[in-house]
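On to chain A.
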Amino acid sequence: MDLLIDRFNYFAYVVLMMIGLHAIISKRNLIKKLIGMSIFQTAIILFFVSIGVKEGSTIPISEHHAEPAAEHGAQAGHHGEHGSAGHTNNPDHFANPLPHVLMLTAIVVGVATLGLGLAITQKIYRQYGSIEEDEILEKLRSTDV
Partner candidate 1 sequence: MKYLSLIIVIVTGILLLHASQDFPDWGDAHSPANSNQISQHFITQTGEQTAVPNFVTAVLADYRGFDTLFETIVVFIAGIAIMAVLGLVRMDSLVNAPDSPRDPTDRDIIVIQTCRVITPVIQLFALYVVAHGHHSPGGGFQGGVIFGASLILMAISRDLSAALKRISARRAFILAMVGILIYAGIGMLCIFMGGNFLDYSVLHPLLPATDSVMARSHGMLGVEIGVAFTVSTIMFAIYALLSSGGRLKGGL
Partner candidate 2 sequence: MGEVVESSKPLWACLVSLLAIVPIVRNRRSPNVRDFWSFVAAFAKFGIVLSMLPLIRDGKVIECTLWEILPGAPIQFRVDAMGMLFALVASTLWIVTTLYGIGYMRGLKEHAQTRFFAFFALALSATLGVAFSANLLTLYVFYEILSLSTFPLVTHHQDKEARRGGRTYLAYLLGTSVGFVLPALVYCYIKTDGNLDFSPDGALSGLLSGKEAMVLMLLLVFGFAKGGLMPFHSWLPGAMVAPTPVSALLHAVAVVKVGVFCILRVITGVLGVETLRAFDLGTVIVWIAGFTVIVSSLIALSQDNLKRRLAFSTIGQLAYIILGASLLAPKGLTGSLMHIAMHAFGKITLFFCAGAIFVANGRKYISQCKGLAREMPFTMTAFAIGALSVVGIPPAGGFVSKLYLVWGTMEADMYQATCFYLVSSFLNACYFFPIIFAAFFQKPENPANGIRESHPCCVAALCITASFTLLLFFHPGPFYWLANMMSQVVF
C-alpha cells in the first residue's frame, strides 16, 4: 500500500499509457487512434518529468544569477567568478533539468507526429470519404474485385 503512496506517479503513468495503447489497438476510428497515440506519448512525458522531481526543490533556475550575469556585460573576460560568483548551487535545491529538456524534444516530436497523422487522415478522408477503418477496408475490398 505504501508502495502505492510512494510510487503513485509510476502507477498513474502506467494507467494512462495503457489507456492510450488500448485506444490505439482497439478503436476503429482513425482520429480516435490518433488521440490514443497522443495519450500514449503524453504518459511517457509524464513519466520522464516525474523522474526529475526532488522533494522540496524549486525550478532549475539559480536566482543568484540576475546581477552577475548582468555585470558580465560590463567587465567581461574576467574569469574565475563567472555565473554564481564563488558559491555553487546545492543540487538538492533544484529540480533535475535534464528530463525537462528531453521532454521538450519529446513534446515537439509528438506535435509533429500528430500533425502528420492528421494530414494523412485528411487525405484518407478525401480518398475514401470516411475515417472509419472498417468502411475503408470494405471499400478497398470492393475495389480489388
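If you want to know what made the cut, all candidates are chains of the complex that A comes from, given by their letters.
By our rule, a contact is a pair of C-beta atoms (placed from the backbone, for glycine too) under 8 Å apart; a residue touches a chain by one contact, two chains touch by 3 or more; residues count from 1.
Nothing here was measured: the structure is a model prediction, and the numbers come from that model.
Within the complex, chain A makes contact with only one of the listed candidates (1 or 2), namely 1.
Chain A contributes residues 3, 6-11, 14-15, 17-18, 21-22, 25-26, 50-55, 57, 59-66, 68-69, 72-73, 76-79, 82-84, 88-89, 91-92, 94, 96-102, 104-105, 108-109, 111-112, 115-116, 118-120, 122-123, 126 to its touches with candidate 1 in the complex.
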